[in-house]
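Missing here is one protein chain; the remaining ones are kept as they sit in the complex.
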Amino acid sequence: MEASTTGTNNSVVDPNDLLVIDDVKKHFPITRGIIFQKQIGSVKAVDGVSFSVKKGETLGIVGESGCGKSTLARCIIKLLETTGGQINFDGRDITKLSRSTMRPIRREMTMIFQDPYASLNPRKRVGAIVGEPLEVHNLGSASEIKTRVQELLEVVGLNPEHYNRFPHEFSGGQRQRIGVARALAVNPKLIVCDEPVSALDVSVQAQILNLLKDLQDDFGLTYIFIAHDLNVVRHISDRVLVMYLGKVVEIATRDVLYKEPKHPYTGALLSAVPIANPELGRKREPIVLEGDVPSPVNPPSACNFHPRCPRFVEGHCDVEEPPLYSFGNGHVAACHYALERWPMDASEIRRASASRAPEPEPEQPLPA
Amino acid sequence: MALLEVKDLRTSFHTEDGIVGAVDGVSFSVEKGQTLGIVGESGSGKSVTCLTIMGLNAKRNTTSSGEAIWKGKNLLTTKPRELREIRGNDISMIFQDPMTSLNPVHTIGKQLIEAVQLHRDVSNRVARARSLELLKAVGIPYAERRIDDYPHQFSGGMRQRVMIAMALINDPDLLIADEPTTALDVTTQAQILTLMKRLQEEFGSAIIIITHDLGVVAETADDVLVMYGARVVEHASVEELFNRPQHPYTWGLIGSLPRLDIDVERLIQIPGQPPSLLRPPRGCRFHPRCSYVMEVCKTTVPELLPTQREPDHLQACHLDEETKDREAAKLLESMMAEAG
Partner (left out) sequence: MFRYLIRRILWAILLFIIITFVTFVIFFMGPNDPARAQCGGDQARPACLKLVTEHYGLNKPLYVQYWRFFDRLVVHQNLGYSYANGSSVNQTIAKAAPVTASLVFGGAVIWMMIALSLGVYSALRPRSLLDRTAMVFVLIGISAHPVWIGLIFEYVFGVKLGWTPIANYANFFGAPAGSGLPGGPWQWFYHMILPWFTFALLFAALYVRMVRANVMETLNEDFVRTARAKGAPERRILVSHVLRNALLPVVTMLGMDIGVALGGAVFTETVYQLPGLGQNLVVGIQANDFATVQGVVVFATVAILLFNLIVDVLYAWIDPRIRLA
């Protein structure tokens, strides 16, 4: 195993990189006090995340709720101020930009939100919602904006005649199309999609995923696609980043990540996804993780996955934080004892964890 | 004899906008120890079907007809008092959102003990011991201490375990699980599904699992009911359903699902939106979205009929079986081919 760390990548900026994130942190302070509040700790929602996104690619970010993926998205788009680190967008450092200097850049990175019901103002007409970013950035006269909005509605598969309707007159899938049209209005370079299909029905989900793919081909868009559904992320992404408790645990190209995961957490996630194939699904031996994701207020020491890890080695994983080991071709994983084969061999599962002190009420062994 | 036999179940809600036919002629049966999966999108009637069987729909503005025969009794006409004796005792239920399904002002112990004492005339001490036993069985760590905690002190996955403990506490013959893992993360979902499988072996209950996730169905169910627009469109064993799906909607569901085992460049998308139950389409409710639509589909409701090859495989589509077999094979083949 090649043990070179790739924690920072700011020395040489690749001209193909649209976005370079370097050691970004977002800590929310926890305060306590009766009248005067003093900080007693922090929630490390994002804790030292580095990666880059190439022009025209889709980077998927997966992780369970509370892993910090949505906070990271908000930091990238500068809806939240970062606590530390650097964000480079299209060759410029945007980390410290003020509101006004950030303004022109906001045209180049937009966002699609999870809940198509909540993210559209119910009192505004569709035309006004989609046209708003154009107005904000003074991109044309009223009639020019109207023409552009109708064009956009058509692009996302809505009837341009519906310009004057209100959001409640549309179904969930159509509302998400409105959200896509709004994100597209200012011709952005990067669209950050935060769980764009998780609130939609299965049959409608496919429509939106196909739409996003088509738009990428037509307009050369770059996506950061955040989701908890590994199936969806695999379908849409070129590369995938896995997060756990505010940290990157693994980054690899899509095929490599799903076929040869190196981090045990990635392995556990993959084996937990139910497969819509009764023969295949029931044959697999799932790695069932015990317990819940720990609180980011007081994360476990060193490798923060170690209390749940099937390959935990006492005295190492809980003492020394693993760097992002490189496995070639940009595949990195933060694990001292990376998986050697996939699916995991039965002998590898829970190999070392047996030595761990069990809870007073251990769960009964689960039949495989 | 079947444990539960549902015949021609219909439920409609009277709203200000008109009558919503939420369940329209649903029939199925559940055998002892078996798991039946009900798949469908929101508004397909899968949850209302089970709430109707349990008598849990709001009384006002709701009418139901048909039969749900449980041990010789029609649950739809049983007196409320008798129905209460069945609920939580013979048939129990767990729900989608574990965050809101437990009463926030009572300890989980109190809520479990209540479930026991509603059906058994036992002392607090006995009921508490039984509650502890179940909490341990569903894998709550430090159960002795946590029994006196309040729901907000548990994580989502742990609350769903508590719900399962509460549902199994009186050894029910049937457990109805309404989207039990939808609100949970994928690793927690795996924990809960594994737990349900293990407990089914231990307690021997039959399970009805309602879900929109074909993956969950594939991994848990023996038999599958596919619902669309308040009706059953297909009913088959899980192997049959995935190997020889007979309804264009089922094809759409299978093809539109991005999945780990198969690679596709473009998902097969079902055009349009799920139907309004206020003014459902005439004939086959799927016809406006179906790419195989024929004239007959627009006027005549297709009956739920057995296929010639497999009498236990029921489907409601006007297409002839030969075409359907061919199309299904084509779909599965195309997915496999792309998988390489």
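Letters A and B name the chains as they come in the text, with residue numbers starting at 1 for each one.
The rule is simple: contacts are C-beta pairs under 8 Å (C-beta built on N, C-alpha and C of every residue); 3 or more make two chains touch, one makes a residue touch a chain.
As the structure is a computational prediction, the values presented were derived from the model and not from experiment.
Considering the full assembly, B:Asn103 is the residue among B:Asn103, B:Ser291 or B:Thr323 that touches the omitted chain. When the whole complex is considered, the residue among B:Glu5, B:Glu85, B:Asp222 or B:Asp261 that touches the unshown chain is B:Glu85. Chain B meets the missing chain through residues 54, 56, 60, 84-89, 92-93, 95, 97, 100-107, 114-115, 118-119, 150, 152-153, 163, 166.
The criterion applied here is as follows: only the chains that are shown with their structure count from here on.
By the touch rule above, chain A contacts chain B in their complex via residues 64-65, 171, 173-174, 201-207, 209-210, 213, 228-232, 234-236, 258, 268-282, 286, 288-293, 359-361, 363-364, 366-367. Taken together, the chain B residues at the contact with chain A in this complex read 41-42, 136-137, 139-144, 155, 157-158, 185-191, 193-195, 197-198, 201, 212-219, 238-239, 242, 252-261, 264, 266-271, 273-274.
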